[in-house]
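Structure, as structure tokens:
The complex is shown incomplete by one protein chain, all other protein chains being positioned as in the whole.
Labels run A, B and C following the written order; every chain starts at residue 1.
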Amino acid sequence: MPEQPYTADEMMTIAAARMVRNGATLFVGIGLPSAAANLARLTHAPDTVLIYESGTIGTKPNVLPLSIGDGELAETADAVVAVPEMFAYWLQGGRIDLGFLGAAQIDRFANINTTVIGDYHKPSTRLPGAGGAPEIAASCKEVLITLRQNRRAFVEKLDFVTSAGHLDGGDARAKLRLPGKGPVAVITDLGIMTPDPVTKELTLTSVHPGITAEAVTVATGWALKMAPALETTAPPTQRELSVLRDLQARTAKAHAGQA
Amino acid sequence: MPEQPYTADEMMTIAAARMVRNGATLFVGIGLPSAAANLARLTHAPDTVLIYESGTIGTKPNVLPLSIGDGELAETADAVVAVPEMFAYWLQGGRIDLGFLGAAQIDRFANINTTVIGDYHKPSTRLPGAGGAPEIAASCKEVLITLRQNRRAFVEKLDFVTSAGHLDGGDARAKLRLPGKGPVAVITDLGIMTPDPVTKELTLTSVHPGITAEAVTVATGWALKMAPALETTAPPTQRELSVLRDLQARTAKAHAGQA
Amino acid sequence: MAVIVELKQAIREFVRDGDIVALEGFTHLIPFAAGHEIIRQGRRDLTLVRMTPDVIYDQLIGAGCARKLIFSWGGNPGIGSLHRLRDAVEKDWPAPLILDEHAHAGMATAYAAGASGLPFGLLRGYLGSDLPKYNANIKFIDCPFTGERLAALPAIRPDVGVIHAQKADRKGNVLLWGVTGVQKEVVLASKRAIVTVEEIVDTLEAPANVPNPVVLPHWVIGAVCQVKGGAFPSYALGYYARNNAFYKKWDGIARERETFTAWIDRHVRATKDFAEFRRSIESVGKEAPKHA
Partner (left out) sequence: MAVIVELKQAIREFVRDGDIVALEGFTHLIPFAAGHEIIRQGRRDLTLVRMTPDVIYDQLIGAGCARKLIFSWGGNPGIGSLHRLRDAVEKDWPAPLILDEHAHAGMATAYAAGASGLPFGLLRGYLGSDLPKYNANIKFIDCPFTGERLAALPAIRPDVGVIHAQKADRKGNVLLWGVTGVQKEVVLASKRAIVTVEEIVDTLEAPANVPNPVVLPHWVIGAVCQVKGGAFPSYALGYYARNNAFYKKWDGIARERETFTAWIDRHVRATKDFAEFRRSIESVGKEAPKHA
């Protein structure tokens, strides 16, 4: 069967979804992470437990939520708890396998900025802020990050560290007694980066089909390390694409309507 | 109408019930306090909000509970919450007007012992312990204590202070930053004692009908202070007695049964 | 002890200039009607508290009601920026806005501490984040048993807490369900609480199998006000869905100071209540059906 055409965003979402182990408990951010987590649940990882910070546990939305607390999330959940309980008993309690985050900016150690561009007190761009991310990044056993790759997003130095990745690398997380292992992969529209086992610096390990290592380098604001044996991400399967497109079509239909 | 005969325990429960202001929120201990609080609710104080430490808020039991968490309490409650929430949000939150406690032993400053008689590590009698009482005694705006009066219960010195009354008197509670005012009355089968406004030492202010001040003194393990104008408690009204007896008859019937 | 009154009266009597005011609702049951009434009555110098300041706080900030914002995520969910919030922070318009900025875990803990009558809340939080560098209200203490360093935040104790709920009974007992966020906490942490509800009923019973039913007894609430649809454009589970189209439309309205001001003047300040506001924005659709 000839390969179907697909977009870079679709490749990103599918590559991110593949990282989800079936049966894992996931603390899911809104947007790209939510799309990838639900795609995983609808394909190879049906027993995945999706948790949103709004308090919905084991939710199985038929369409992607636009907000972190859509009614769909509550109505399809195994349990709904108050937000203080969600952060205290469920996230801080250390029972989440995988945190799934987006980011506005990221650095070579997968630290995340979602707060400000420029000076905190006089920012050129005020971003939404932390939300649940600092503690998701700290407390989940592992973290996945997904965002589009370009030099505005992949920067040499963050203006503000909102959520800890590997800090300044090495064993910095352990020294600070952060409970979780931190980011294990960054999945973009161009490829996949994973932290070096020792230095924790992000290393390009896979490029998506048709993307060159050079293209990834050009889209990165620092000298990106390359894995000695750079892989090429498997292209989307027909099933992955059709499930994702169905999900997004259902979502678009559900979210349309008059103001 | 001729006065009906009544028991000393009935007088105690009725005198205690009368202390409850209609509309007050009450944190209620099991046993005598529970009987008095429900009698109040069924007579002059129908809008009283009864709260038990098991998490039942605004409960309206038809029979007296035998345990602090009887099904009757949950089924007739406005809300039921988990026990950590009960102690944190509702009691410690400072929203309870009146704590209603029993005691095994009490001293002249209305401090309470429900822990041990004798040495803590080698007690002659091991009592049940603190339960919710220390924080009820600390956090409620006011506290009522009800127990039977005799020299084993009203002692010169407690072997163990489980819950703070007025500590060693005066402004000791304020110095320790206890949020509530502490005990405002001790109601027994013989009379009513209230703390002196300045020294906080318990002072006999009312004797029940037919009880002499001397009888109260004899039943007290210290030289009990007397109010200059000692009152006589009004005897039970016919309505008070009949409501109390109906409640206790319903309760006895409900709690009977085969083992 | 709850009184059942008109929202106009509740805001007039409960919310004062300079108050610390928290309107909560975690994407669900956001008390938009109450926020509008605060704008209509022209309150000033408020310290606004909210985990997720979204469109309602964009409106309050743009309308000049706020001097300070305590928050942990400020965006238009699923859409992008809150342009009025950004304009206040980036360009001091209509006035400078002081930020007391947190993460969600911290805010949730600080609300729970407020509800618990504790002076501070405790969490394993902010580790490795720059937030504590910019917020003196985030401190760290050592566990007396293990020595572990934990974050400590002052309890949130608003002067006024405002939520929207599905139902109240005639005594003012309130029932809500679904995503309940920090709504119980804000009511219990606040000195005065206002609850707007979809309906007032004789008997407060939770429908079968609704997620997470929460009852707030009347005696922890100051005022209950019936405002049908009072969470629009957010949603009330069991009553109406989120109006996602309005959230998208807001992006265009709020982008420029002029369009924002014209909108808030016409639809909020010039209307007498939330029902009239709803008719007013619907009439725009009828005037210009092609742009609806």
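Just so it is clear, a contact is a pair of C-beta atoms (placed from the backbone, for glycine too) under 8 Å apart; a residue touches a chain by one contact, two chains touch by 3 or more.
Note that the coordinates shown come from a computational prediction; the quantities given were computed from them, not determined experimentally.
Asks: Given that one chain is not shown, what are the shown chains it touches?
Replies: Spelled out, the missing chain touches these shown chains: A, B, C.
Asks: Can you tell me which of B:Pro179, B:Gly221 or B:Pro235 touches the chain that was removed from the display?
Replies: B:Pro179
Asks: May I ask which residue of B:Asn38, B:Ser54, B:Gln149 or B:Thr188 touches the chain that does not appear here?
Replies: Candidates B:Asn38, B:Ser54, B:Gln149 or B:Thr188; residue touching the omitted chain: B:Ser54.
Asks: Out of B:Thr25, B:Thr115 or B:Thr220, which residue would touch the omitted chain in the full complex?
Replies: Considering all chains, including the one not shown, the answer is B:Thr115.
Asks: Which residue, B:Leu91, B:Val155 or B:Val216, contacts the hidden chain when the whole complex is considered?
Replies: If we include the chain that is not displayed, B:Leu91 is the one touching it.
Asks: Would you write out the residues of chain B that touch the absent chain, in ascending order?
Replies: Against the left-out chain, chain B lists 30-31, 53-56, 65-71, 73-75, 77, 79-84, 86-88, 91-92, 111, 115, 120-126, 128-135, 137-139, 160-164, 167, 173, 176-179, 255-259.
Asks: Write the list of chain C residues that the hidden chain touches.
Replies: Interface residues of chain C facing the absent chain: 117-120, 122-124, 139, 141, 143-146, 148, 150, 152, 154, 205-209, 213.
Asks: Mind pulling the chain A residues that touch the left-out chain?
Replies: 23, 25, 49, 57-58, 78-79, 88-89, 92-95, 139, 179
Just so it is clear, only the chains that are shown with their structure count from here on.
Asks: Compared with chain C, which chain's mean CA position is the farthest off?
Replies: It is B whose centre lies farthest from that of chain C.
Asks: When the centre of a chain is set as the mean of its C-alpha atoms, what distance in Å lies between chain B and chain C?
Replies: Measuring from centre to centre gives 41 Å for this pair.
Asks: Please work out the Cα centroid separation of chain A and chain B, and write it as a whole number of Å.
Replies: 57
Asks: Please set out, as single numbers or ranges, the residues of chain C touching at least two other chains.
Replies: In chain C, 112, 184-185 touch at least two other chains.
Asks: Among the residues of chain B, pick out those that touch two or more other chains and give their numbers.
Replies: none
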